[in-house]
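These notes are about the structure you will find just below.
Every protein chain of the complex appears in place save one, which is left out.
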Amino acid sequence: MQFDIQLKDTPLDFEACTRRVMQPDSGGIDVFIGTVRNATRGRAVLRLEFEAYEGMALREMQKIAESAAAQWPLHALVVHHRTGVLLPGEIAVVIAVSAAHRDAAFTACRYLIDTLKQTVPIWKKEVFEDGEVWVAAHP
Amino acid sequence: MQFDIQLKDTPLDFEACTRRVMQPDSGGIDVFIGTVRNATRGRAVLRLEFEAYEGMALREMQKIAESAAAQWPLHALVVHHRTGVLLPGEIAVVIAVSAAHRDAAFTACRYLIDTLKQTVPIWKKEVFEDGEVWVAAHP
Amino acid sequence: MTITVLAFGITRDICGQRRFTLDLPEKTSSDALLAILQEKYPPLRQLSSLLVAVNESYAEPGHVLADGDEVALIPPVSGG
Partner (left out) sequence: MTITVLAFGITRDICGQRRFTLDLPEKTSSDALLAILQEKYPPLRQLSSLLVAVNESYAEPGHVLADGDEVALIPPVSGG
């Protein structure tokens, strides 16, 4: 199985990611799209700034993809993550997974985003009208 | 919350379904796409024929959507299901759900497709080279 | 009283028609109707399950039918 894993500093294309995993023997496709919310705890968000340790982030995403492919019978898998400055409504991450049946597609997709958020060295700073904060940095 | 629930005898547009649930206050979007596989248990599938009890199918889909919206904090929800003759690779169902956070989006999307498959009066016939069968009709 | 029966999926193939009417005694229940149909079309008994909807909603077995009801035969569904 081939993985399509990318860090991009240009807008993500969820339609292309989805088409990429649609295969003739696939019956179930699950796609997760993470977008920039216009507010956090009631504070308006002006923009997010994503920073990645690029080489390691790609290696960690590859590891997660291999782990998913080892656990579930997947057909294809795409993980695209943004870097740089994103405005509310823009797409930060797209994960698309196909399998013969939906259970594997759903479970693997959820595993991929949950694990990505725990282990992949990417950081985001939320910028508000009156300040900015690195998400999750402090207890 | 508004639901967009449709039975259609023309090709489903997963991109439009997905864009429809992307909202400025949403952070997590989950999309399930069910496609026609080119084989079942090793037998080549020529086509699927979907039949629906249309009025009741729409009512049941609406009920499921209301149940999901009552259980999880969702922002928007789309369920589109095909009727008629579908060839391998074509899309039979699209379910798109958005929420502030991914857990609600994933859980509701999974609930929607699982429940749809149990309760909504839609039937499919698999047509093979050498015969045809109504799926799940017999033990 | 007269009811309309809609037969979907495999039940249409078994009954040989998509839509037909039946004259029934007043207060026939939905499960009594099913028994009548299974008598007339024995292959209905071989299905994994067979439910009944009355006027577009699933009906309990004891549901009492009324004149003019639309009764649908619901073999195992397989959407998605």
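Letters are used for the chains, namely A, B and C, taken in the order the chains are written, and counting of residues starts over at 1 for each.
Everything below uses one rule, namely that a residue touches a chain if its C-beta (ideal position, glycine included) is under 8 Å from a C-beta of that chain, and two chains touch if they have at least 3 such contacts.
All of these numbers come straight from a predicted model, not from anything done at the bench.
S.K.: Given the contact rule set out at the top, which of the displayed chains would the hidden chain touch in the full complex?
M.R.: Checking the complete complex, the chain left out touches A.
S.K.: Sort through A:P11, A:P24 or A:G55 and give me the one touching the missing partner chain.
M.R.: A:G55
S.K.: Going by the contact rule already stated, which one of A:V31, A:L77, A:A92 or A:A108 would touch the omitted chain in the full complex?
M.R.: A:A92
S.K.: Check each of A:V45, A:A69, A:A105 or A:V120 against the chain that is not shown and name the one that touches it.
M.R.: A:V120
S.K.: Over the whole complex, note the residues of chain A touching the chain we left out.
M.R.: 34, 50-53, 55-57, 59, 81, 92-93, 113, 116-125, 134-139
What we mean here is this: only the chains that are shown with their structure count from here on.
S.K.: How many angstrom lie between the CA centroids of chain A and chain B, rounded to a whole number?
M.R.: Comparing mean C-alpha positions, chain B is 23 Å from chain A.
S.K.: Between chain A and chain C, what is the gap in Å from one C-alpha centre to the other?
M.R.: 48
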